[in-house]
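Just passing along the structure, written as structure tokens.
Not every chain is included here, but those present sit where they belong.
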Amino acid sequence: MKIKVIVTLKNGVLDPQGKAIQQTLNGMGFSSVNEVRQGKFFEVDVNEKDEAKAKIKVEDMCKKLLANLVIENFEIL
Amino acid sequence: MTKVNEQVAIDHGLKKDEFKKICDLMKRTPNLTELGIFSAMWNEHCSYKSSRKHLKNLHTQGKRVIQGPGENAGVIDVDDEDAIVFKIESHNHPSFIEPYQGAATGVGGIMRDVFTMGARPIANLNSIHFGSTQHKKTKNLLRGVVKGIGGYGNCIGVPTIGGQTCFDESYNGNILVNAMTLGLVNKKKIFYSKAAGIGKPVIYVGSKTGRDGIHGASMASAVFDDKIEEKKPTVQVGDPFTEKLLLEACLELMADDSIISIQDMGAAGLTSSSVEMASKGKLGIELDLTKVPCREEKMTPYEIMLSESQERMLIVLENGKEENAKKIFDKWDLDFAVIGKTTTSKKIELYFDSKKVADIPIDFLAEDAPEYDRKWKKTKLPQKIKFKKENFKSLKINNCLIKLLSNPNICEKKWIWNQYDHTVMGDTIQKPGGDAGVVRIHGTKKAVAASVDSSATYCFAHPLTGGKQVVCESWRNLISVGAEPIAITNCLNFGNPEKEKNMGEFVECVQGISEACKYLDFPVVSGNVSFYNETKDKGIKPTPSIGGVGLLKNYKNMLTMDLKNEGNVILVIGKTEGHLDQSVFARNVLNEKKGPPPEINLFNEKNNGSTVMKLMKEKLILSCRDVSLGGILVTVAKMCIKGKKGVKLNKLKSLINKFEFFFSEDQGRYIIEVSKKNFKKVENILKENSVHFDNLGEVQKDNYIYIDNGKISVDELSKHNKNWLMEYMVQ
Amino acid sequence: MNSSVIIFPGSNCDRDMDVALKKFGFKNEMVWHDDEQLPKSDLIVLPGGFSYGDYLRCGSIAGKSKIIKSVIDFAKKGGLVLGICNGFQILTETGLLPGVLQQNKNIEFICKNVFVKVNNKNNKYFNSIDKDVLELHIAHNEGNYFCSGDELKMLEDNNLIAISYCNKKGEVNENSNPNGALQNIAGIFNKEKNILGMMPHPERMIDKFLSGEDGSIFFTNLLNNLK
């Protein structure tokens, strides 16, 4: 079973990459872009048939490895 | 499986006659896997079918040459137990499609070539060529390529100590990315790719095999079933982390004598590595492809043989050493599989699911590969341009100098090398920005210098002269940092060899390279040819890149280009004839793009260089730089900028006008700084050796270059020189 | 004095650190990440490089390695732990030091000399260094230090910002900040000041033919303070 996770920077945490992308987009003529925030996406394939159980496992992985809770939030899709 | 016929062969990039020759040799029609193998081995990249005839003329001998062309990389003797392994290689086409990954895998590939021979990489360099700075793709390509080169080299932990960056509209549709690596090896522990012994295990190590980079042309669409999209050839993605592990694991295994032969899987992956090992050892090889570690499901023998997945090696081991070897690769978390053995058959025999899927005599793939004597056209030496007085009338020296210092091809490339880790390994004693990078041979008094050079403008105007010139420039750059030039590697980037003009450029450049190498005793020990650098019929300018390597017996005698002390005298070594044709000044200030490149006089070149080396041995030179693009004044300005000093230039005694004197690109020249005290001694040595020189002026404490009755601020010049690229890239 | 340098897969300044430590008189041992026990040491160094390819987040995977538990124990007992560059990133990922090292503000790798101001000399690392400004070398892609407001306050209140990027004169300002780090932070201590994480590489500045010699000052002083 494949579980999808999105990890994003917390509000207030600077996102240099997002900022650079926004500027590049503006420079390319996409002047209506106000802000870009970049995050990570994971697809975790777990050996588990029960979706709820799989998600609990992945949540644990997020807390222990996939996200750095000092600066990041995660969301399981 | 698809039935092979002439059309399928053509789709694989083979010519009709070539397919016929294959069928004749095999006395049957090959199956698809076999055809794939032929197409890979017989294509230009592996067979050198258009270039082989001419490469034979290169000068490859020398007293320090341990291994010349023909191995994964060349090897030279640098005294004691030490040898340097080095090579340059192109990754042009992939870098144009995907600049980051293309450049990154280029760096990965060349490093593998070097550590395959048992050497630990100690320095990287790169030569990169982009289209016009006005072209819309240039900036992104440059950014991506630099990130890719840095991304790979930085991660492995090998310093990038130098390189070269050019912009010219002929690369608009075809950038060049040439990567060079130097490695250090103990002379007695060099590993080669020649297999030996019968029944020896053939080992696959490194990353798993995926469907990366399976040649577009060779993907006959009929091979695919319903999942065509999924199987489309993909760009190779580099994994520097795995390469670092592979490097450490290979060096660990090389510590004893388990390895008989080793070969990295580069272009044409498992096919070329296995065939080359067998061919060199005059043996056969048998592989069970079911055992190859695969990353993707249902890979066919065809795909496994042609995959160009990165970070893989093929090894022939001594019997009984498998277990110990496996332990090492397990420790480094790498795949390890015994996939076959050497045989007496002199054939490559492949099995898959217990069925034989290919059976080809090795000779058919290697020795019997086609070799062409392609038609080529000589390039006539262009007429010299007669520059008239009026041309110079309205020009001001100051403005010209500023214009040249901020020219994209002359300006400082700090924006690039700041993104490369150039100090890791703790032995970089000359960083990028000088004439050559210099790294110490760890734990010794010695150091090696390396530089990469090309001059496509000269080569385009007259390939024979251009070929000689690049070699000479490389030789000068090494001497300028205090090294004794030893040998070169070359990456020959050209257009379509099937066109007589392009083939002619190739033939004559090679001839020029060869003549200069022979005369200067500066042999070629390795290299690579990249043809078909053209888009929509428009080819690049002929661009041989020369990677030169030199030795400093005592690194404390290294020279740098920054001016040292006020009151010292500055000399130009070599005669200034005032040749402006093809100079940056002529092309960009006078807007004159015709004429012959500066002439190469090999006698003077050698005499001037050797004499400069003599002066160095006597410790008479305080700073040094060769005169290249932009001529004398640009060179002096760069020395001022680096040293944060000024110079008072003497009144010209020359017969030519000042623009010709200051901006011409005559060859074989150096600018040196000597103390007043030693001036007489220097003068005597130069005279004894019949070397022409001019006394240019004197180093000033204040930051100005005084010319005639005016002066230019060095800070101002520095700003123009340093800012151009930074500003271009942030815009 | 005994030191240990931990090697993770992808470490690449391990040898450089070994060379530097030995040059200044440490007896150094290299320790493999998969080991569980540390040799007897007065100093543990987590070297620079790209442990695990910098994948996921720099230092995150090394923070889960076998040896790291022993390093944490060693540190908690007051042992000296020095993390350089990737080592600093690992220290933040394990929680031994607060904050995180994000990508450089200009999203480019930076390799160059910088100046840093030594803010706190009341510790084993900088005690009795007479200079206030050191010239060191950086080479990183993720050196942009960030932490929460509370953490920053804690660092400031306890004078735990070990070194800050500055100019030649020692002025800490925007222009002397190479990578966007919060308050120009180049290195920090834990509360007890036995753990130091810093981005600059002193091991690349240990003789006059290299980028400079201020690294020599750092190591000589460190050894003296441990004696």
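Things to note:
The chains carry the letters A, B and C, assigned in the order they are written, with residues numbered from 1 in each.
As a working rule, a contact is a pair of C-beta atoms (placed from the backbone, for glycine too) under 8 Å apart; a residue touches a chain by one contact, two chains touch by 3 or more.
Here the structure is a predicted model, which means the values were calculated and not measured.
Although each kind of chain is drawn only once, the file as a whole records copy numbers of A x2, B x1, C x1.
One rule holds for everything that comes next: only the chains that are shown with their structure count from here on.
In terms of which chains touch, the assembly is arranged as an unbranched chain of neighbours. Chain geometry summary: the mean Cα position of subunit B and that of subunit C are 36 Å apart. Taking the mean of the C-alpha atoms as each chain's centre, subunit A and subunit B sit 40 Å apart. The residues of subunit C never reach two or more other chains; the list is empty.
Within the complex, the subunit C residues that touch subunit A are 56-57, 60-61, 64, 93, 98-100, 102-107, 144, 146-148, 180. On the subunit B side of its complex with subunit C, the touching residues are 147, 150-151, 154-157, 239-242, 244-245, 331-333, 417-426, 428-429, 431, 440, 555-556, 558. Per the touch definition, subunit A reaches subunit C in the complex via residues 13-14, 16-17, 20, 65-66, 68, 70-71.
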